[in-house]
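Since the structure comes first, as C-alpha cells, the remarks are kept for the end.
Heads up, one of the protein chains got dropped from this complex, but the rest are sitting where they should.
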Amino acid sequence: MVNIAVCGATGYTGYEIIKILLRHPKADIRVLTAKLDKPTKISDEFPDLKGKIDLICEELVISSILKKKVDVIFLALPHRVSMEYAAKFIDKGKIVIDLSADFRLKDVKVYEKYYGQKHIYKDYIKSSVYGLPELYKDSIKRTRFVANPGCYPTGSILALAPLLADNKAAGDTIIIDAKSGATGAGRKAALGLIFGEVAENLKAYKVGVHQHAPEIEQELSKIAGKKVDMLFTPHLVPIRRGILTTAYVALKKKSDLSSLIRLYKSFYKTAPFVKIYDEGLLPQVHDVANTNYCCIGIALSSDKKRAIIVSAIDNLLKGASGQAVQNMNIACGFPETMGLE
Amino acid sequence: MVNIAVCGATGYTGYEIIKILLRHPKADIRVLTAKLDKPTKISDEFPDLKGKIDLICEELVISSILKKKVDVIFLALPHRVSMEYAAKFIDKGKIVIDLSADFRLKDVKVYEKYYGQKHIYKDYIKSSVYGLPELYKDSIKRTRFVANPGCYPTGSILALAPLLADNKAAGDTIIIDAKSGATGAGRKAALGLIFGEVAENLKAYKVGVHQHAPEIEQELSKIAGKKVDMLFTPHLVPIRRGILTTAYVALKKKSDLSSLIRLYKSFYKTAPFVKIYDEGLLPQVHDVANTNYCCIGIALSSDKKRAIIVSAIDNLLKGASGQAVQNMNIACGFPETMGLE
Amino acid sequence: MVNIAVCGATGYTGYEIIKILLRHPKADIRVLTAKLDKPTKISDEFPDLKGKIDLICEELVISSILKKKVDVIFLALPHRVSMEYAAKFIDKGKIVIDLSADFRLKDVKVYEKYYGQKHIYKDYIKSSVYGLPELYKDSIKRTRFVANPGCYPTGSILALAPLLADNKAAGDTIIIDAKSGATGAGRKAALGLIFGEVAENLKAYKVGVHQHAPEIEQELSKIAGKKVDMLFTPHLVPIRRGILTTAYVALKKKSDLSSLIRLYKSFYKTAPFVKIYDEGLLPQVHDVANTNYCCIGIALSSDKKRAIIVSAIDNLLKGASGQAVQNMNIACGFPETMGLE
Partner (left out) sequence: MVNIAVCGATGYTGYEIIKILLRHPKADIRVLTAKLDKPTKISDEFPDLKGKIDLICEELVISSILKKKVDVIFLALPHRVSMEYAAKFIDKGKIVIDLSADFRLKDVKVYEKYYGQKHIYKDYIKSSVYGLPELYKDSIKRTRFVANPGCYPTGSILALAPLLADNKAAGDTIIIDAKSGATGAGRKAALGLIFGEVAENLKAYKVGVHQHAPEIEQELSKIAGKKVDMLFTPHLVPIRRGILTTAYVALKKKSDLSSLIRLYKSFYKTAPFVKIYDEGLLPQVHDVANTNYCCIGIALSSDKKRAIIVSAIDNLLKGASGQAVQNMNIACGFPETMGLE
C-alpha cells in the first residue's frame, strides 16, 4: 500500500484522481488539499463521494503533508503554482506526479515564453521524466518525479509517434487539428466557459500560441530524431469530456493502409491503453469517454500519399488523471492497469 | 423616432434588446453602457453586431446620457444597482424600462428579505407599473416607468391568470414546477454556470427561497383577488434559452378541457404574443425559442379535477428583453408588436 | 460463477448490463442476442468493448441459448416482445430478469390499456416479483423471475415510499414532475429523438397517458395500503442519462425537516444504493450519473405542510441495468453491491 496526497482536490483532475484511487487496491488517500474559503469536506464539494471518502480539504502546507507519512503526491495545481511544491516534495524523497506543465518543457526559455513567468526551479527539470508511458515506461519505472503530459499532447503524440519513429513522414508541415471538450480548461469560473457561451458554439482558439504546441513539438522532434515542423490548432466544442485529434501527415512515399495499421499495432503492442482500429474504422469520443484508453484510427488520401490519423481520448483520464495513476503504477511497481480498468 | 440608451449592454438581456431595436423602425440607439475594464465597441464584444452597430460601451454616467437627448432608457442592470439610476432618470422625465427586480415587488419588506438589501427608493415603487402587457396594458400606456417582469414570473403568471381570474381554482396549493435554461442566470463568470457543471446535469435550486416566488405570488394574488397559496420550484436544465413551466391546479369543480381552452383563448384574445394550443397539444421550448411568444397548453387529470398547464417562453425575449421592447412600444404609442415579429 | 445471456444486447440497457457484468467477479457472459441484419460482433457495435468481449450477437433462439448452459437471462427487449421469452425461460427453470414492462403491472387490464396489446402469459404475472430491492429484497431472494422496474417508477417510488409507508401524506393528489434524459426512450431511430429535435428543447409528453403512471400508482398504493391519488408528468430534457424527479406531497400535519430526514434515513438504512441528503442539500443528476445510486433530498414549504422531495438516478443504471444486476445479485445470493461499485 502507498499513502497518497492529492493537492488540488476540487478541480476536475483532482476529483478524477480521487475517484480512480478509491477503486485502486494499493492506494490509500491520506491528504487532500484545495484552495477554499474554509476547510470543506470533499464530499460536500462532490456529493457522489459521500460515504466513500469524507476527508477534509486542507490548505496545502508541505510540513503537515509530510507528517502524514505520504509516499506519493499528485499535484493537480495550476501551472506556475506547482513548481515550488514539486521541488520541495522531491527534496524530501517523495514520489511526485505533477499534472501541471511546469516540468514538461525541457527548454526553460520556451516555458517562460508560453507560460509568461520565470521558471525558478530549473534544476529540477532535468530530473523529471515526461510521463507518457507508451514512450518512456522504462524511465518512469526508475524515476520519483513524473511530469504528466498535457491533454492535447497525449492525443497528438500517440497519434503520430509510430509514423515518426519509423521515419515515414515527408518533411511537410504536419497539421494537427484538435477538438476538446470544456473540462479541458479546468473547473473555474470564467466567462468564456459558461454554458451560454459554450453550448451551440464552436471555435478555434489560441491559434499559433497555445502552450501545448511547444510540448507537442518537443516530443515529436525527440521521436523523429530531428526538428518536426507542425501546426497545432485547438478547438473548443460543447462536450464535457473528450478530445478528438485529426492529424494530417504527408508521407515519404505512397503507403497502403494495412501496412500502416500493422506498424501502429506493432508500435503499441505492449501498451495496454492504446487500441489501434482496423481498416475502415475511426474512433469517436464515445469509444473512450470515462476510460483511460487512447483509440487510434487511420485513413489515407485517395492518392495514398497523405495519412489522416484520428485519435480519441478522455481529456480528464488518459489526458490527465488516468495517465497520472498509470504513471504512479509504473513508478511504484504496480501493474500498469491497476485501478484503471 | 425615439432615442434610446441601453444600460448593461453586454449582458444577455442588453444584447437581446440591441438586436431587437436594430430591427425596430422607430428606435435609434444612441447610448450603450457597460461595466468593462476599458471602453469597448459593442461589436468587439458581440462580433455578429459588426457593421450593424459600432457604438462604444461607455461607463454609466447619468449626465452624459442626458446630454444625448435620449427618450427611453432600458436598464439591464443587476438588482440593487438599478434602483438609483431608475429613480434619477424618472426624475428627469425619461421613460424607463427597468429589467431588474428593484421595483417589481410592492411590499418593500418582501423585497428586502429576498434581495438582501435595503430599498432606498421606496417612493418610486408605487409609481412604477408591472410590465406584463397581457394584464396591464392600459396602465403601461399611461406610465413612464415600467418594472419589467422576471422570466419565471412571466411564464408562471401567464399560465395561471385565466384560471384565477375566473375563480376556477380550488383553495389547494398551486404547484409550479419550472425548468429554465442557463442564460436565465445572466452572462457572468460563476462556477455553477460553467459548461462542465451544467451540461448533462439537472437540478432543483433555491427551493422555497427563490426571489421570483414572491413576485409570482403577488401577481397571482392580485389576479385572484385573494392570497393565493402556491409552491414554486425552479430547475436548471442544460439549454441556453427557454423556460418550460408546468403548473398543477386543483379545480373547484370537474371541468372539461374544451371549455378551459375556450376560457384561455378568450382571456388572451387581444394578446398578440400569447398562443393557446388546441386540445392534445402542449408547447415545447422549440416552439418559442428566439420569439416573443408565450405558448400555453392545457391537460386534465383523468378525474378532470386537476388542470396541468404548460407554458413555454424564451427567457431572454418574452421573459426579458422582448417583453421590455413590447412595453416600450405600448408606452410610446407604437404598435405592440413592432420590431418583435 | 453464473453463466449469463443478455437478450437485446445492442440497446442502451443491454450495453450497460454487459459493461457491468464485465466487472462482475461472478458473472460469465455466454450469449448475446440482438435483432440485426446479420450476425455482428458486439465490439463492432460498441468499439469500447473491443478486447473485453468479442461475442457475436446472435438471433434470439431459445433452444440455442439453452444449449449454452446459461443460468441467468437478462431480457432487455421491447415491451410485448419480452413476455414469450420470459415465460419460456422460466419454464425451463432459468433465472429471468425482465427489463420490459410485461410483468410489472399486476392488473392485466391496466397493462393491456397502456401497452395496447393482449397479455398472453397472464399466469406468469403472479409468479414474478417487482424488482425494487429497497422494498422487496426478501421476495427477490426467493424468486427466479424478476420484473425489473421502469426508470421513472424507480425514481418516483423511492422518493415517496418512506412518507407513504409511515402514513404521513394527506389525501391530496401527489404531484410527480419528472425530467428524463433522452436515453430513457431507448436506442432507436425515431424523429422525435434526433439531436436537432431534442437539443435546446424541453417538453412535457404523454401527459396523463404515460405507461409508467399506473406502475407508480400500483406500487405507491401497495406501500400506502390504500389507493394513492397521484399525477405523474414526464418531461424530456437534453441530457443523455439521468432522471430528476420532483415530488410534491401535502402532509397530514406540519412536519419538521429533520424528523422527515430521519424517517428517510431509517427507512433506507439497509439499502446500499440509496443516499438521503442532509438538510439544505438536494441531489443533482451529476451526483448519480454512471452510478447505481438513488440520491434523495427533502425540502419543506414555508408553512411546513408540504414536502418537496427530489430524487436523482441514472436512468440506465438504477433505472434499468444497474438495478437488474442488483436483482441478479440478490436472486443468486451474491453480495447486493457486487459489480456495482
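Here the chain labels run A, B and C in written order, and each chain numbers its own residues starting at 1.
Rule of thumb we're sticking to: a residue touches a chain if its C-beta (ideal position, glycine included) is under 8 Å from a C-beta of that chain, and two chains touch if they have at least 3 such contacts.
Keep in mind that what you see is a predicted model, and the values were worked out from it rather than measured.
Of the candidate positions B:177, B:200 or B:215, contact with the unshown chain belongs to B:200.
Set against the missing chain, the residues A:81, A:175 or A:332 yield one that touches it, A:175. Screening A:61, A:120, A:190 or A:204 against the full complex identifies A:204 as the residue touching the chain left out.
Remark: the omitted chain is touched by one listed residue; of A:189, A:250, A:271 or A:332 this is A:250.
Those residues of chain C that touch the chain absent from the view are 12, 182-183, 187-191, 193-200, 238-240.
Chain B residues in contact with the hidden partner, per the touch definition given at the top, are 47-48, 50-51, 199-200, 275, 277, 281, 283-284, 286-288, 290-291, 293, 295.
Across the interface with the omitted chain, chain A contributes residues 172-173, 175, 177, 179, 197, 199-205, 207-208, 231, 233, 235, 237-242, 244, 246, 248, 250, 282-286, 289, 299-302, 306, 308, 310, 312.
Convention: only the chains that are shown with their structure count from here on.
If you tally contacting C-beta pairs for each pair of chains, B-C comes out on top. Across the assembly, the mean Cα position most removed from that of chain A is the one of B. Of all residues in chain C, those that touch two or more other chains are 199-200, 283-284, 286.
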